[in-house]
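Sharing a structure below in structure tokens format, with a few things to ask.
Only one protein chain is missing; all other protein chains are in place.
Letters A and B mark the chains as written, and numbering starts fresh at 1 in each.
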Amino acid sequence: MTSETGFDPKLYDRFPTSGARPRGELEELERIWCAPKGWQYLTVVNNNYVGIYYVGAAFLFFLLAGILALVMRVQLAAPLMGVLPQETYNQFFTMHGTVMMFLFAVPMVEALGIMLLPQMLSARDLPFPRLSAYAFWAYLVGGLAFFSSLFVGLAPNGGWFMYPPLTSTAYSPGINTDFWLLGIGFIEISAIAGAIEIVVGVLRTRAPGMTLDKMPIFAWAMLVFAIMIIIAFPAVILGTLLLEFERAFNWPFFDPTRGGDPLLWQHLFWFFGHPEVYIIFLPAAGLVSMMVAMVARTDLVGYRLVVLALLATGFISFGVWAHHMFTTGMPTLSVGFFSAASMAVSVPAGIQVFAWIATLAVGKVRYNTLALFIIGTLIIFTMGGLTGVMVALVPFDWQAHDSYFIVAHLHYVLIGGMVFPMFAAFYHWAPMVSRRALSERLGKWVFGLMFAGMHIAFLPMHLTGMMGMPRRVYTYLPDRGWDLPNLISTVGAFVLAAGIALFVIDLIRNVRLAPGGGNAGNIYGAGTLEWLPTELYSTRSIPVVKSRQPLWDDPDLSKDVEEGRYFLPGSVTGNRETIVTSPLMAEPQYLQIMPGPSVWPLLSAVFTAGFFLLLTVQAYGAGLVSGVLAILAVLRWMWETDRPVKQPFVDIGAGINVPTYVTGTSTHGWWAMVVLMIVIGMIFLMTVFSYLYLYGRSTRFWIDPPDAVSLALIVGGAALSALLAAGSRRALLKGDGRKRLAIWLLILASIVISAVTFIDYRSWLAAGLDPEASGQGAVIHAFIGLQACLSGIALLMAAFVAARGARNFIPVPRSNVIDLPAIFIIFTAALGAAGPGLVRLFPGTL
Amino acid sequence: MQPLIFTRFMTVEGLAGWPPPVFDPAGPFAGSITTLAWVLTGMAVAVLAIVLLAIWTALKGRPALRKRLGGERMIWIGGVAFPVVVLTLLLIWGLSLTSGISKPIAGTDMRIRVSGEMWWWRVSYLDGQGREILRDANEIHIPAGQTVALELTSADVIHSFWVPRLSGKLDMIPGRTNVMRIQADKPGVYGGQCAEYCGGPHALMGFVVVAHTPEDFGRWMASRQAPPPAPATNEARRGAALFASAGCAACHAVAGTSANGLAGPDLSYVGARRTLGAGILPNNRGAMIGWIGNSQAIKPANRMPAYTMLPAEDLKAIAVYLEGLK
Partner (left out) sequence: MRSWIILLGGLALWAVHFFGLYFTGSIFLSSGTARSIAGLFTLACAAATLLLMAWINRQSEAVLAGWVSPAGRAGAVLALIAIIWQGLPVLF
């Protein structure tokens, strides 16, 4: 087998090691990863804690949004009920959809990833523990504030996809819509943060020997999930920004009277919104693939095909967004392309369903609660998938679209594709985090009630839709014949809710959290690494992985791992640390020193939330202060990073030596920066799309671009900035003497790129561009705004580097503190030339 | 609570939900979709049965069967080959149906422009040159057996035009005109409703399509060219005066009078309409009085102010006047 990094796989044969471990090794590990006390519970960053917090918070939002649904079902139980007034109902359904999609489903799967991945990959923690803490707190504070808008009657009321012009200031003058944009803002931040964490975590912190083909399916699913977030979320990030700009500054992105177009929003929203469904489904499908194997007590049949199905879904889901727009009057040919792609995306789903059935057929199924939830998942998800195929056919969708048929379809897909797998996962993984497992006896009732309630509630809705009932109606008239199916649906909703209530009782009775060991352990006899004996430091030592079910294939593994007979049996530098491995073959590359608990991620999150919240309630001054404090807190948090330890090389077990400080393209920091640049690049591309789209709609209000001189200045300036940034890296290579030069070059680079942005802005101003006058003005201002934001970040980075330089916190001759800002500035410079180039040359000269 | 007015005047003809309108087409455009809907339903039920059978076999089947089910080959057959065959056929049918239904309109088709407004429908009948020849609201009259082209627009937010027994739905988007063809084979009344959430009382934004025999349609169209009859009774005349003095004319137009407001529905022949309040109430005197007196209680947040300050006899007089406009 070919090696990826030159690592000799024969070295793995040195494990498990023999002989006694040094005294005090275990004690030191325990001291370094010790449990928090009192207030420290707020500053923990260990995934064992943050994962549980995250799951708990997401589950809370599930219950809250579920209660909203119950009240809505009471209102719809009979025609012309007066339980909820019209406006309140409109807020309720908007919040139900928004909270379920953004505050429950995405965070929940992300939370399960944060909780389970390090254990499954046998890493001590995720690569950026403080980032996950930040993402969690921003999400929790922001989500709670967002939900509270309901109690003061200011909740958004435009439906979870918030179509303008209904949500533009003309028809939604209140701050309700701004609350929605705010709530989504948080989830954008935490989703991107989580995605960075998961991409780097899955590709770079797997246990040695866990080659791609031995990775647990859930890790594959989370990898695809994270990459999909990176590609899809920028569309909604840009969409929400544009809508807020339109609302706040009157820039007409979506106003057809001034060259905007309401359909632009729909394209941006659904380019995110449909992949979003798979973003939710894939991790759950990954969990199902793992649990099916567990239930059937055999390896997953068709592992390779299932991995491929995940990858294919990840791709093809980006070609189906316009099937939410079949009724907007798009050209017939384009509609056909989207219909075909929507069909194609069902093939990978079919592969997974049949792989699960095949696995059940091969193995010997244990009929516990977990198995019931898995079988329930299969049935419900298949039904949702089949109605999905129905609505992928354009003519049928013309009838079904925006009717209760769709309500039924999407609940089948999401409950079958995400909620049931989640409950299965709760039953399966509870013993990993709790001293006691959940009750089997109650569990069967929970399943029975949920399964029956789900069908009673949603099966009749297919019919109600065919009977002509549109979705999002707060009431209906008595003469339509919709009474009976609606009453049945309401009864079903309460049966479903009873099942969930029973689960909550089970949770309270049986779950006793044990994040740091003492948990019930591997009572189901599973075979993957998360079932190794764990403490707060995860496993005592990090095993060499030789198969997909290591615990089944090596009965001694748990004992050897616990006795420290594998990699990293203690702390070699006295810090929290984990092994960074290569992406394909998981060959050990270096030792990552990990940060410990800190108050700064918490404070950064609170001030970030404060910034957005205060802006929403129009307290601009206080908002600005909070924003500045958030930036300062982030900088303070960064201050402690990138500090090399004394030992350049350490023995991570059995005499295998790896470096403790590396720079360049193989570092986790570099990878994270690349991921972030892809996110920004996607936002940029989406802006390009918006520009071209509005150009295609109407150029009635468009003006001529500034002259070529400005473009020459901009491109020249951007090139200069990129050269300076590259020069900074080179200068540092020359050693200590050139350190000051390196810092100065970086500062200069950031100043030059900021000046370029300013020149761009001034030249358009001189050309007479008015952001309020046309789609052109609005989008070009969005470009300039994006570029100004990036330049601002570049300036902050340069100032940060200068401050570190002054205190001598820059390692020489190579340093991530210089590297990462430098590539960021080069990237900013590239966008800074590309954007202005596009809007001047097209349609100007071309 | 909702006002009792609804329950007192429940039935509006043509809106009944059984048999389900999607499966009870009244014209060729809806009809071809119904065939597709039946086939798709059959496909879904059949595939579900196959999957359930496969699950059952996997769990309880004989070992030989389970062995056959439990391999990669079965994943290729069940997960790839089978869907590819079924979906290819469906896709081809769906594509040909799509292009058949969305053929460009013929020059001879009758044209009607329908504009969605928060929360009612403005209807304009157009001549061959696209000029407006008749103005109406919340009711679309068509000749049965003929294809009619609807030009769908919006005056404010996005709405969606849906008459399930005649056709699928098509969105009404500000800044765009979408064209939809409908045809009713037989005379009758066909209910419709806004399908795209448009805020506030979106739930109460209905309308009806009335199909006449071609002869009746011709007579109807001819009769509408003249202004409605002048009020005949004293009460109706008093109502007409009140209509003017209470400010109704600021938003509503009545042909042949000084009332020429354009913000709300045209009331020239309101007495002949089948429904009030945009397809939600049957048109009779009680409903009319209730609507004028306090439409906000019936359809909260609609654009018509409540006239609770008008005494009951005034409301009645206005209702009598409007009732006579037919």
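We adopt the following convention: a contact is a pair of C-beta atoms (placed from the backbone, for glycine too) under 8 Å apart; a residue touches a chain by one contact, two chains touch by 3 or more.
Because the structure is a prediction, the values reported are computed rather than measured.
Asker: One chain isn't shown here. Among A:29, A:341, A:433 or A:457, which residue touches it?
Answerer: Residue touching the chain left out of view: A:341.
Asker: Kindly state which of the options A:175, A:311 or A:796 is in contact with the chain not pictured.
Answerer: Going through A:175, A:311 or A:796 one by one, A:311 is the residue touching the chain not shown.
Asker: Specify the residue from the set B:41, B:99 or B:146 that touches the hidden chain.
Answerer: B:99
Asker: So which bits of chain A touch the chain we can't see?
Answerer: Residues touching the hidden chain, for chain A, are 1-4, 211-213, 304-305, 307-308, 311-312, 315-316, 318-319, 331-337, 339-341, 343-344, 347-348, 584-585, 696.
Asker: What chain B residues would touch the chain not displayed?
Answerer: 80, 84, 87-88, 91-92, 95-96, 98-99
What we mean here is this: only the chains that are shown with their structure count from here on.
Asker: Could you please state the distance in Å, as a whole number, between where the Cα atoms of chain A are centred and where those of chain B are centred?
Answerer: 41
Asker: Which part of chain A faces chain B closely enough to touch in the complex?
Answerer: Touching chain B: residues 79-82, 85-87, 90, 157-159, 163, 165-166, 170-172, 256-257, 261-263, 301-302, 305, 309, 327-329, 332, 335-336, 339-340, 343, 346-347, 350-355, 357-362, 365, 375, 378-379, 382-383, 386-387, 389-390, 393-403, 463, 465-482 of chain A.
Asker: Could you please specify the touching residues of chain B with respect to chain A in the complex?
Answerer: 1-2, 6-7, 10-12, 15-18, 20-23, 30, 32-33, 36-37, 40-41, 43-44, 47-48, 51-52, 54-55, 57-59, 61, 66-67, 69-72, 74-76, 78-80, 82-84, 87, 90-91, 93-95, 97-99, 101-102, 118, 156-158, 160, 162, 164, 167-171, 173-176, 178-179, 191, 193-204, 206, 280, 300-301
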